[in-house]
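Selected chains from the complex are presented in situ; the others are not included.
Letters A and B mark the chains as written, and numbering starts fresh at 1 in each.
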């Protein structure tokens, strides 16, 4: 069994935004030399997500509006108990649960074994500071 | 390390529905000869899910109603920016995020190492056309 590990670091210059990281993952897969196996990609911070969906700006705008409705940003201590600790990012911990922490992608013949529109995104919900993303590939 | 890859193709004759694919996954596991490892099952399309829950029609009806409340079908360009691209399936991209893209199941002694009620479902949110599902098993 071969294995390859990479921690990406990213600073998203907005509180909430989505960044396409597919080409970085493909680069690590190529570096690994792994032809067949599994590739895990996860946010290493708990106010962020890694998810797979469409690279379409209108959809991303829709996601942001929807997540804001489901878990509004509110730094006051009234809505979220978490924000009584001095934090203001309780909403981000909720948004991340909707969008998920991680994806696991099949690797076949040295490539991410993807459907036609699958793209990997880092979802930031409490940005403007460096965050890390894990890429772990195992296989042969 | 052994590995086994299968792409299932499925046409769900409804916009939204859930299909139990557990026996197809078990069949691939048997074909793989893998006794111990991990099995990834994911939707290869971004308006569909693979998830594990109960095979109970009442619950599935509840899920559909709930997902429709959380992200209503609305082909108009007003509610969803995504639907200004000529698409009408923005709601499906949202529903899929709630239900998830994939599951990873442990394989032990040649079987899916499941709890008493776990069943694997393909969740379709923009159906009436062929879609693909990935099954990837690695182990020994």
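Here is the rule we go by: contacts are C-beta pairs under 8 Å (C-beta built on N, C-alpha and C of every residue); 3 or more make two chains touch, one makes a residue touch a chain.
All figures in this text were calculated on a predicted structure; none of them were measured in a lab.
Chemist: Every chain here is the same sequence and 2 are shown, so how many copies does the full assembly contain in this file?
Modeler: Total copies of the sequence across the whole complex: 3.
Everything that follows uses one rule, which is that only the chains that are shown with their structure count from here on.
Chemist: Return the distance between the CA-based centres of chain A and chain B, expressed in whole Å.
Modeler: The separation of the two C-alpha centroids amounts to 20 Å.
Chemist: Over in the complex, which chain A residues touch chain B? Could you list them?
Modeler: Checking each residue of chain A against chain B gives 1, 36-38, 51-54, 56-59, 61-63, 66, 70, 98-100, 103-106, 108, 113-118, 138-140.
Chemist: Show me the residue ranges of chain B that touch chain A in the complex, using the header's touch definition.
Modeler: Chain B residues touching chain A: 1, 3, 5, 38, 40, 42-46, 70-71, 80-85, 90, 93-94, 96-98, 100-102, 104, 132, 134, 136, 138.
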